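Structure, as structure tokens:
The complex appears here without one of its protein chains, the remainder shown in place.
Chain nomenclature is as follows: A and B, assigned in order of appearance, with residue numbering initiated at 1 for each chain independently.
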Amino acid sequence: MATTEHVVAHQFDDAEQQHEASTLGMWLFLVTEILFFGGLFLLYVAYRVTYPEAFVDGSHHLDLRLGTINTVILIGSSLTMALGVHAAQVGRQRALVGFLLLTIVLGSAFLVIKGFEYAAKFEHGLVPGPGFALTGPLGPQVELFFCIYFAMTALHAIHMVIGVGVLAVIAMMASRGAFGPAYFTPVELMGLYWHFVDVVWIFLFPLLYLIGGR
Amino acid sequence: MDTQVTNEHDRQEHYLNVDYGIRSWLLTRDHKRIALLYLGSITFMFFLGGIFALVIRLELLTPAGDIVGADTYNKLFTMHGVIMIFFFLIPSIPAVLGNFLVPLMIGARDLAFPRINLASWYIYSLGALFGLWAVFTGGVDTGWTFYAPYSTTASYTKVVPTIVGAFLVGFSSIFTGLNFIVTIHRMRAPGLTWFRLPLFIWAHYATSVIIILGTPVIAITLGLVAVERVFRIGIFDPALGGDPILFQHLFWFYSHPAVYIMILPSMGIISEVITCFSRKRIFGYSFIAVSSLAIALLGFLVWGHHMFVSGQSVYAALIFSVLSFAVAIPSAVKVFNWTATLYKGSISFEAPMVYALGFIGLFTIGGLTGLFLAALGLDVHVHDTYFVVAHFHYIMVGGAIMGYLAGIHFWWPKITGRLYPETLARIAALIVFLGFNLTFFPQFVLGYLGMPRRYYVYPPEFQVLNVMSTAGATILGVGYLLPMLYLTWSLRWGARAGANPWRATGLEWQTPSPPPTYNFATTPLVTEEPYAYPLREAREY
Partner (left out) sequence: MSQHIVPVRVYVTIFAALMVLTALTVYVATLEHGALSTPIALAIAITKAMLVILYFMHVRYSSGLTQISIATGVLFLLVMIAITMADIVSRGWLGTPGS
């Protein structure tokens, strides 16, 4: 297939060097992402250590069922993404497109469920700000928990939205036969990004939903 | 005869004449052209930040508030700091000289990701536009540190646009740093092993590591401040039990290493210039190389020395104090090695060398006063005084900007193919040196005597020293305008440079000036150590 004959950019000596450079670049970007989310994890640790009861209280206001379902969905989407990369590696064109679409579907399902969770929080007045509903001695600190909850999950969701968007573009390219065993770097890099977002959630889930004995 | 040679030169194709027109610049992927785009942007921001500095100095000419009131003064020093740090110093050397030289010095045709490189300039420009928007629609008054809760709840100035600007510039520098690391790892010319790399490259590698590890943290932190303002929630709000000191931790986790983002590239330039104009191999190559990395990594462990009086734990402060002393060691290693390189060298005083020698002296003073400030007991007394202001200006202006000017002069012939007027440049370098010391040395005394920073009025007994400082700032301003003028002049009337006007070593001097678009006609093969200058280390003792 003509399209798999990818041109090596002028600054590189060969496809091998180009591929190594791209992967390293993506990994360095993910390192910046570790520290980008890291700021929020620091806030989480600091506030949880300072206000353990308020964090348990806040956590009990989260929907464990939806959180668990979302965890399963997101890990499932990581599997389909990994299988998509595999399909590209072995040159199974239709499987590649199929797995990419499946990943998009699962990612969107995650976002929809997250949307329902957010909507419930708005309904119950659990969104931090002037109208925060919980009063009592722990009220302000639970509000702090929800500040952290929304900051972390919203940043995660933004990453998902971007991921779904880029996945759509890559799926389109894949359906036109842009990738094959000789050249599939964009699929591979997309995979790294997607798994990274999954890893962030793997930590968010127990830290936010599973504290203080449910 | 003469005209014939000139014509021949004109016909030679290089990155500047390969095509013309605004499109060929705005859509370029050539690292050398992107470097020049950055040069234009940051020079503009430098002079804008400089204007604020001059107004500050003018206001402080007399003890009373003559020109501006307290509110305007707060905005002046904030915008001076924000513009100089985020929009000038951080991108200055990496985005201009680093961009231009990293591929040339390692024998590559371009950076690994030319499109990301161009994108970084656009993101920088967008960030700068946000910054300018904030400046011209009323300004911002939080100080460049954006401390919460003042920035999140109290300030009624343009905090959010400024933060968006700084956030974007952060991402542009992440793109630059990422590009450098990948390029240095994957695209070195054959034979160019790690310990044959120029020290400029080592410095940029270490700088990029800091950018990758630190910048995301400032991005999320400033992002949270903006979110807290916009949505009126309280992440750092003491009313909810939030901890404003956490903001300071997050802020300084980046902003202390950011000092090294500014100074390490400058140190890289000094290593190149000192060895070239001593005609001598650099002393202790591997120590200078490794000390860059040591600075980059140790620099992440000391941020709390900015928070000694913030209310952090005394025990944490003790640890931060000790670690801050430790980070002085690799910096001192560099200074000792530079002086050892000068020893028995065949020294000549071209303008870059004058700047470099100035750097060594001023950086040493800045570094040693940094140790005063790292000492827990002393810092309590001079904290938030002009002593601190003088200290960091010795590092950032006396260090980073002197190094930047040394580099601009040193590689100007390579960048433009023209020589700058040497005598004028030496005079300008001396003016900068004298103006700088007159501006900032009195500030050490002022701070030691107890004059606090960030006030627009002061007791009359401080006036003499303040007048000296303001006079020095005027001289310094002239010193910065001069290169601007004669370098521009040299673009048209400067003498042709030739490939290697300084008889320097390094791959960038083996290609014509200005270099062709893909840098080298054939990929160079490296067979020897860097800095193969005629003089070696003195071995007779």
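Keep in mind that, in the parts below, a residue touches a chain if its C-beta (ideal position, glycine included) is under 8 Å from a C-beta of that chain, and two chains touch if they have at least 3 such contacts.
All values derive from a computational prediction rather than experimental measurement.
S.K.: Which listed residue (A:Val31, A:Leu66, A:Ile113 or A:Met173) would be found touching the missing chain in the intact complex?
M.R.: A:Val31
S.K.: Just name the one of B:Thr72, B:Thr153 or B:Gln312 that touches the chain not displayed here.
M.R.: B:Gln312
S.K.: If the missing chain were put back, which residues of chain A would it touch?
M.R.: 15-16, 19-20, 23-24, 27-28, 30-32, 34-35, 38, 41-42, 45-46, 49-50, 64, 68, 71-72, 75-76, 78-79, 81-83, 86, 89-90, 181-183, 191-192, 195-196, 198-199, 202-203, 205-207, 209-214
S.K.: In the complete complex, which positions of chain B touch the hidden chain?
M.R.: Counting only chain B, the missing chain is touched by 185, 209, 212-213, 217, 243, 245-246, 249, 253, 300-301, 304, 311-316, 319.
FYI, only the chains that are shown with their structure count from here on.
S.K.: State, to the nearest whole Å, the distance from the C-alpha centre of chain A to the C-alpha centre of chain B.
M.R.: Once rounded, the distance between the two centres reads 36 Å.
S.K.: Under the touch definition given earlier, write down the residues of chain B that touch chain A in their complex.
M.R.: Those residues of chain B that touch chain A are 103, 108-114, 116, 174, 178-179, 181-183, 185-187, 212-217, 219-221, 224, 227, 231-235, 239-243, 246, 249-250, 518.
S.K.: Which residues, counting only chain A, touch chain B once they are in their complex?
M.R.: Interface residues on chain A, with respect to chain B: 9-12, 17, 20-21, 24-25, 28-29, 31-40, 42-43, 46-47, 50-51, 54, 128-130, 140-141, 143-144, 147-148, 150-151, 155.
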